[in-house]
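Dropping the structure in here first, questions after.
A protein chain is absent from this complex, but the other protein chains hold their places.
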Amino acid sequence: MRERNSDNHSSVLRLSLIPGLGHLVLGERRRGVHLLAFAMICVLILTSTWERFLEAFQGSAIDHWIASLFLVACLLSLSTFSVRDVRRLVTLGDERVQSKSPLRIALRRFQANRLAVWSLYVIGALYFIAILTPLLTPYDPSAIEDVLETRYLAPSTAHLFGTDEFGRDLFSRAMYGARVSLSIGLLAMLIAKLVGTTYGSIAAYFGGVVDNVLMRIVDVIIAFPTFFLMLMLVGVFEANLVVLVLILGLTSWPGTARFIRGEILSLKEQEFTESARAIGLPAHLIIVRHLIPSALSPVLVSAALAVAGMIGAEAGLSFLGLGIRPPTPSWGNMVSAGSDALLVAWWVAFFPGALLTITLIAFSLFADGIRDALDPKALMQRFV
Amino acid sequence: MGWYILKRLLQAIPLLLGIITVTFFIVRLAPGDPMDIYLEEDRGQIDPQAIELLRQKYGLDQPIHIQYVKWVANVARGDLGESFRYRRPVSQLLAEAIPYTLQLTILAVVLDALIGITLGIISAVKQYSVLDKIVTLGSLVIYAIPGFWLALMLVLVFSVNLGWFPTSQTRSMDYGFLSFSGKVLDRLWHLVLPVFVLGVASAASTARYMRNRLLEVLNEEYVLSARARGFRERVVILNHALRNALIPIITIYGMKLPFLLGGAAIIESIFAWPGMGRLAVEAVSGRDYPLLMATITMGAVMTVFGNLLADLTYVWVDPRVSYEGKKQR
Partner (left out) sequence: MLLNVQDLASYFFLDEGELKAVDGVSFHVDVKETVALVGESGCGKTIVALSLINLIPPPGRVVRGRILFDGRDLLRMESDELRQVRGGGIGMIFQEPGAALNPIYTIGDQITGVLRLHRSLGKHQAQKAAIELLGETGIPEPEKRMNAYPFELSGGMQQRVLIAIAISGRPKLLIADEPTTALDVTVQADILDLLAYLQEQYGMAILLISHDIGVVADVAERIMVMYPGKIVEIADTEDLFRDPRHPYTKALLSSVPRLGVGHNEPLKGIPGAVPDFLDLPSGCTFHPRCTIGDSSCTSEFPPLVDIGYRRKCACYKAETG
């Protein structure tokens, strides 16, 4: 029995070089279908955009390059993952016991939340498409042809989202807009979390006067309506993409700073920190070790919400004409352009805004899913 | 109570000083001085000597620390400077704009409270019902919709296509000819869409918060013991649970003001509403620094007082927080 199995193993492993097939053979249908579908999508994109895919390696446009490489990397890593996962499955055999580590449990709870899983798919697909944009766009986003012929065309199979006042394809522009919005959201969130965490840690670590001064500064910054603060900064600095990311990130960190500081201070007072210090261990090591699990859930949730917040803020600023300036497309300035044409061409404002809305909803649902998954209510303890 | 209010007011002073300091220095972080930036587009067309005169007029020729001290002193006296663009004292412009913003924000808060708290309560009381699911999911979705897009879509449907509400402005063209009640109705009619857009997102977050709070309270032992004493379910919820759940909501409303003001900046721009938010946006796009500094400062000051108001209400409603501001329990 065993020997026959090991024979089977190598063939299954070989089979799983094509992502998902190995899983299907082993009866892991869910994962198999997912892997296979993802791989097929990649291959489909690769074959249908073959010429543009090759162009990337001749031209000098860096995003084009990244897109092509990314596609290849996706396929390769799918294969690798598939093989490794199949190997894990066959070596475990029947002993595929459900692990009870907290992270595993959280993962399972997340997977049980269908809305959260779907929102994760949406977010993943958005970033996937955003990276591959140079390969995928049906039209040049800034190509202006015969304006009189092509302006304000209603959505059709040729122009999925219609065209704008210059006759540019809104679908292609929306895809480029996604790149802008999604990358700004992610980067600004990272900056905010990084600055906030560092600032809060410094305040908590030094304590005393330093802490006092630092936290009073936070009080002052929090007193400003964040959007007003952003407005003021875009008024003072010429907002290009980099500056905008900095402005968004640097106005949104005080909440994180407060949270991290509070968390560290409460850990500092815990008994295990005291006892660690008593036996000569550096207290900050202990604090870091305990900080990560205890702060993980709130930080992850607030990070997901922050990405949505940043994307929303960028869109708001761009809508007001103060963020990303045309002709660079961003969902915000596309809606803004559409608001002028609301009477003649509703689609100009509708589609980018709808994409923006879907993105923001996906991030909110995702955040909600993490919160629920990482924060299981201990029902039994409460009742019995 | 009087002493407590005084104490809290005094505590707010350093915060206010911080606010005006931050505004001043952020504007001065900009490369070049404000006048240069303001006149950037007209450069070369204006006589340099005239520029120098303007600079003197706005005090921009003095060393920066003097300018700072003057700015602080002026703000303390209520003098917020003069707008580059309107050539009028900023305080006048703000005095005209703030009532419009307050109309919007106050009505939005009322709408928020009516919808948000009610839905939150229903949703918590009927936990796991279809309605509860609709409210929890719906509030999340509505909260995520960007206000400016919602506003445009509502204008598209209700103003452009159906013609039910005006697309923008605060009043109709024939406002002057209307009777008093006609005037009131006309104003309200113009307020419907902007207030709805501003209030509905806020209501969504209130509904979620209210639901969670009430569920928490309903799990408290004092609610269980109220039931064990034979009170009707309606009495248990309305008298024993709801009041406890509503108290922390006060803090939430205190924190809402900054979001409402931020939202107002966009909503006011869309509906051509002559409030503070639009003034701020105009100041930014017109590089009108005195106006910008003043509106932003004002926004922060309003936020501080909003929070103060919330704190005082909290102390007033919750017996656990004694008047000295120290928390028991």
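Order of writing sets the labels: A and B. Residues in every chain begin at 1.
Basically, contacts are C-beta pairs under 8 Å (C-beta built on N, C-alpha and C of every residue); 3 or more make two chains touch, one makes a residue touch a chain.
Everything quoted here is computed from the prediction, not taken from an experiment.
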Check the options B:Arg211, B:His240, B:Lys256 or B:Arg287 and report the residue that touches the missing chain. B:His240
Residue among B:Asp61, B:Asp186, B:Glu216 or B:Asp318 touching the omitted chain: B:Asp318
Looking at B:Gln56, B:Gln92 or B:Ser225, which residue reaches the missing chain? B:Ser225
Please identify, in ascending order, the residues of subunit B that touch the omitted chain? 127, 219-222, 224-232, 240, 243-244, 247, 318-320, 328-329
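Here is the rule we go by: only the chains that are shown with their structure count from here on.
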Counting only Cα atoms for the centres, state how far subunit A is from subunit B in Å. 29
Contact residues on subunit B for subunit A in the complex? 14-15, 18-19, 21-23, 26-27, 29-30, 137, 140-141, 143-149, 152-153, 155-156, 160, 219, 257-259, 261-263, 265-266, 269-270, 280-281, 283-285, 287, 289, 292-293, 295-296, 299-300, 303-304
What does subunit A use to touch subunit B in their complex? 115, 216-217, 219-221, 223-229, 231-237, 308, 312, 315-316, 319-322, 332, 335, 338-339, 342-343, 346, 349-350, 353-354, 356-357, 360-361, 363-365, 368, 382
